[in-house]
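Of the protein chains in this complex, all but one are displayed in their positions.
Moving on to subunit A:
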Amino acid sequence: MHHPRNALQALAGRPLRFLWSAWPWRSLAYLLSGAVFGAAAALAISIALTAGVVAAVALAAVAVVPCGLVAGRFERWRLRLVDRAPAADPHERPGAPGPRAWLRTRLREQATWREAGYTLLSVLALWWVDLGAIAIGGAVPGVLLSAPFQPDTPLSLGLPLALAGAVIMPTAAYPITAWAGARATMARALLGSPDPELAEVVRSRARLVDAFEIERRRIERDLHDGAQQRLVTLALKLGMARLDLEPGSPAAERVAEAHEEAMQALAELRELIRGVHPRILTDLGLPEAVLDVAGRSPVPAEVDIVLPRRLPTATEVTAYFVVSEALANVAKHSRAARCLIRGRLTRETLVMEISDDGGGGADPASGTELAGLADRVAVLSGTMSLSSPAGGPTILRVEIPCA
């Protein structure tokens, strides 16, 4: 890590490089400025308290929003001390000019209330912790360094102690930087807008998956409307030709062979189309499509999927192929007698579980298809986990957010 972007990254770098860098000093400055700000606010509140509890509470209640707005801005600005990446202003632009529109926008948006909450938190707790981190981090070296100035310590003892203090002084950099980094991360999470760059990357990957899916559907449609219809018609005509030929004649035999071939090709094409993009999924959605796969599974599969509505195409397709691949693996490796496919939409997340009563010991690394599907799940910001202890049961769990 040659150029750490923030205090925590710097902390994880090589010790000498870290200690020599500006990061510990920046962290110290960050914590001190936080403590000063917090102490000033606490002082203001105590002065107000002397004027009466009711007045103080009323003042705090009215002041918390404007104070939060100012404090939020100050905190974001201060973040630069320990984080090179600027924290974006999370506030929306008011829809119309004028102070009333501005006030309405501010009061409605979440960012304002987050800032108010964060300010309250700073005043009540964080600045104490800032001071505490500095005090605790610097306590031992500080005491040692002060030894020569203690009245009843002889210089012969005081100097070596001070030397020892100077040597271990750098250790204070670690707790101070660690807390500064943690506090900055918290401040960024509460006060910044979500990382626009990262969100864009996720969105563009999702777009890619969508484009991919649209293309697969087009291929499916072409195969279905073209090749499949022609093959059915061909099989039909060959079947009719068989009827017209004298049974047992060489021509009848050859036509019979051709007919069987055509039926076989039709079955294979059906299988191929199912692998590209199953029509039943497009038409009827995930529960029906999974019923269809489960119906073809050699290991009896029970389906229990309850969804309140159709899900985004990419989610449906990914979940479908996960189930399809999982069932194939159950049939190939598990020696299971039965399996269960469960699906629910829980807090806008599709949760699918495929469990079997087989011997367990499934290795996620061995199933390359499954690994590929894990990638597809990941692109949708989902997760896939496999639990398969020796002796079973095996549970494959997939979660895909659909919000």
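Simple rule for what comes next: contacts are C-beta pairs under 8 Å (C-beta built on N, C-alpha and C of every residue); 3 or more make two chains touch, one makes a residue touch a chain; residues count from 1.
FYI, contacts and distances are computed from a predicted model.
Asks: According to its UniProt entry, is the unseen chain "Multiple sugar transport system permease protein", "2Fe-2S ferredoxin", "Multisubunit sodium/proton antiporter, MrpD subunit" or "DNA-binding response regulator"?
Replies: The missing chain's protein name, per its UniProt entry, is "DNA-binding response regulator".
Asks: In the complete assembly, which of A:262, A:286 or A:323 touches the absent chain?
Replies: Hidden-chain contact among the options goes to A:262.
Asks: Which of A:75, A:115, A:292 or A:325 touches the chain that is not shown?
Replies: A:292
Asks: Among A:109, A:210 or A:225, choose the residue that contacts the chain missing from this document, as touch is defined above.
Replies: Per the contact definition at the top, the residue touching the missing chain is A:225.
Asks: Across the whole complex, list the residues on subunit A that are touched by the chain not included here.
Replies: Answer for subunit A: residues 224-225, 229-230, 232-233, 235-240, 242-243, 259, 262-263, 266-267, 270, 278-280, 283-284, 288, 291-292, 294-297, 300-302, 338 touch the chain left out.
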